[in-house]
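Heads up, one of the protein chains got dropped from this complex, but the rest are sitting where they should.
All chains are identified by letter, namely A, B, C and D, in their written order; residue positions are counted from 1 within each chain.
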Amino acid sequence: MLICEVVGHVWATKKQPELDGLKLMVVRETRADEKSGRTFVAVDTVGAGVGEQVLVVDGSTARRAVGKDASPVDCAIVGIIDTLEVQKTKLK
Amino acid sequence: MLICEVVGHVWATKKQPELDGLKLMVVRETRADEKSGRTFVAVDTVGAGVGEQVLVVDGSTARRAVGKDASPVDCAIVGIIDTLEVQKTKLK
Amino acid sequence: MLICEVVGHVWATKKQPELDGLKLMVVRETRADEKSGRTFVAVDTVGAGVGEQVLVVDGSTARRAVGKDASPVDCAIVGIIDTLEVQKTKLK
Amino acid sequence: MLICEVVGHVWATKKQPELDGLKLMVVRETRADEKSGRTFVAVDTVGAGVGEQVLVVDGSTARRAVGKDASPVDCAIVGIIDTLEVQKTKLK
Partner (left out) sequence: MLICEVVGHVWATKKQPELDGLKLMVVRETRADEKSGRTFVAVDTVGAGVGEQVLVVDGSTARRAVGKDASPVDCAIVGIIDTLEVQKTKLK
């Protein structure tokens, strides 16, 4: 799972019908050695808000997280991080 | 899902028959920290046009988006972005 | 799908029996911002030759392209590019 | 499989119920040419501790490692490295 920060929202009127009702959020990977990681879009499944640090899954696992294997979803937020305890490396 | 811009078209006469009738578009990932992201080809499923910002899925999810698991497709456009609202980072 | 150029061949006598009879070609990803992209090996399914620009799929989709889900194949050429029309970015 | 070092723990109260009871650890990929590799989160399945070098699988394979295909897990620790013997390259 990737450690990401929720940084925004995205709206798309014209989209695959299976995406209707899903909350699409913009997330940015938190990286140790770069100022900013990659920015992409994930479906929120846990009620995350902008500014929160979250756990993100991708690939076929994201469809498991959404609970429908036919969903055109390849990225999902599956947890909101309370505490991140890291030794011997400085994350962020 | 990746945030991409549609930047062109690609034509291939000699191809796997399952690709017949699919619209192949050239997309470029929008990145915050680089001038230009990766450029690749995605199947359009929502009527996207050159210049539009779109949501792109890849891997096995792209086959779900196309609706046929046997398709030799690993990248698909699943939405056209109306609004992208990003905080604390500058996308583009 | 990746936009690649076919740059060579590879021969392997000692290999998994399911690879017998498959044409293994060396391909290189065409990148806009770098001189040369990544070089790897793909199974040709459309009769591609060295010097041609091709569409390449990877992951589980490559097994669909080869038509046998049990194949130990994770990369396949699925089309030969005739024309690539790109706006607002210079590919190559 | 990736060669990683366990560098910490992560706690998330608000998460998908299928993640309950799984031990989430922060791992960092060991790279030869960079000071520090990518840092991400993996589910521990072998009793690994902080400071140990481990084998990590990702994608759909991580769900096999956890033993439940419906798990929203895309990264798992599957072994603790005793000895790593590398020739002609300096790892770390």
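Heads up, the rule we're going with is that contacts are C-beta pairs under 8 Å (C-beta built on N, C-alpha and C of every residue); 3 or more make two chains touch, one makes a residue touch a chain.
Bear in mind the structure is a predicted one, so any value in this text is a computation, not a measurement.
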### Query
Can you list the shown chains that the hidden chain touches?
C, D
## Note on the structure
Where D:V10, D:M25, D:V41 or D:V78 are the choices, the one touching the absent chain is D:V78
### Task
Using the touch rule from the top, list residues of subunit C that touch the missing partner.
5, 7-16, 19, 24, 26, 28, 34-36, 38-42, 50-51, 59-60, 62-63, 69-75
### Query
Can you name the residues of subunit D that touch the chain not displayed here?
1-3, 31-33, 45-47, 55, 57-62, 64-65, 76, 78-89, 91
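Keep in mind that, in the parts below, only the chains that are shown with their structure count from here on.
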### Query
Are the two sides of the subunit A and subunit D contact the same residues or different ones, given that same means over half of the numbers occur on both copies?
different
### Query
Per the centroid of Cα atoms for each chain, what is the distance between subunit B and subunit D, given in Å?
30
### Task
Calculate how many whole Å lie between the centre of subunit A and the centre of subunit D, each centre taken as the average of the chain's C-alpha atoms.
19
### Task
Give me the residues of subunit B that touch two or more other chains.
59-60, 62
### Task
With chains as vertices and touches as edges, which is it: line, ring, star, complete or other?
line
